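Below are the structure tokens for one structure; questions will follow.
Of the protein chains in this complex, one is absent; all others appear in place.
Showing chain A:
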Amino acid sequence: MTPTPRPGPAHPPPADPPASTPAGGGARSARVVGVNDAAGTGGAAETGGPVRIGGEMEVGGTVGVGGVVGTDSAVVTGGAVRVGGAVEVGGAPGIGGVVGVRGSGGAVGVRAVGGSGARMRRVAVLAVAVALAVTACGGGAVPVDRVDVRSVERPQPVGVEVNPPTSTGATAAVPPCDPTASLRPAGKPTPGLMPAGTTMRAIQDRGRLIAGVDQNTFLFGFRDPTTNALTGFDIDRVREIAAAIFGDPDRVQFKVITSAERVDALKRGDVDIVVRTMTATCARWADINFSAIYYTAGQRVLVEKSSPITAVDQLGGKRVCAAKGSTSITKLRDSPAPPDLLAVDNWSDCLVLLQQGQVTAISTDDTILVGMAAQDPNVKMVGPRFTEEPYGIGIPKQSEDMVRFVNAVLEDSIRTGSWTASHNRWLDGSGQPANPPVARYRD
């Protein structure tokens, strides 16, 4: 666009100047400024501003055609239209807006005729006031944030619960007993020739032993991700029992169960045995049978290497992870300094939470904690064992013949050294000597 007014006799002046679209303000203002400049009314510094507003001309691109309607009148109307433009522009480059208005006001003053000019001047003055107000407000301008993220939702293991209520079973009064004393073995039939009418015979006839195990507890019962096979110290016990029944350690169907499901799975008869880091307790003895103790663990605390925590009594109010339905979680809840508990389905979920910094510590049997420390060199076990956790193989209450049979298998295993071999294979790094527990029987 040329900044000088072109004579436009071919174009009649618009009939109603103030009604022109304000969007054209930018486009026309450039021309008005040019007029000002030529007439010398506006200062050069002032016109510099409006020319930059000329960027607004893009907005009024189509209206630029309107400007052609009357170049002569553009000087007159331009003032009014310009005011519109200035008010619009005012928001962003406030200074340019003010300068523009002043310039156009001058133009109107020079060229305008009659009352309409006076009215326009009033409008222009008003616009200056508005633009100044806008500029004044713009003094403490705040940048616009399109994105404002202040918090994140951290991922959590499926089924995690914060401070779950105590399990119902804990309320019943439990008669005192010796949970480590099982039923005395009564001979061991030849594999594949189980006596008729026994539980073992039923298993043999079925063709496979159904064992409830864990696939997430490193070193005891876990799925080896490279071979897809279940392995570990507990799994070795299962295979010994299968070998004793069938003469084949692989005749096993593994059913993965959580800590909380162990007793119920046995009561329902879903599984023949549970070998899953299961502590023999008097409360559990009320519902199921246990074999002789095949391993003795103790509860300890696992923390980050840099953690100042050294014992369980420092965990009060801290976030601590434990598996639902485990003896560990009961011990923590009854601790003199009870922690904030996060209960999960699997022990490996606890390691995930610790690695993600969502818990301060994990507390459970040292055997399980050893497995976690083996997966992450940045964690350490602290404090002494503050409980004793005798592991037994869980067996349904009615299958006493099976208990005696399993105990015979365990005795065999200890005598032949296969228990020790298994211990050395999995638990060498646990810091515990490979001393098999001495079996105790209640007859």
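As a working rule, a contact is a pair of C-beta atoms (placed from the backbone, for glycine too) under 8 Å apart; a residue touches a chain by one contact, two chains touch by 3 or more; residues count from 1.
Just so we're on the same page, contacts and distances are computed from a predicted model.
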| item | value |
| --- | --- |
| Undepicted complex member, UniProt protein name, chosen from "Putative secreted protein", "LrgB family protein", "ABC-2 type transport system permease protein" or "Biotin synthase" | "Putative secreted protein" |
| Identified contact with the non-displayed chain, of A:T258, A:S399 or A:S422 | A:T258 |
| Option from A:T190, A:T226 or A:S306 whose C-beta touches the chain left out | A:T226 |
| Interface with the undisplayed chain - residues on chain A | 149, 152-153, 155-158, 207-208, 210, 215-218, 222-228, 230, 252-258, 346, 348-349, 351-352, 355, 372, 375-376 |
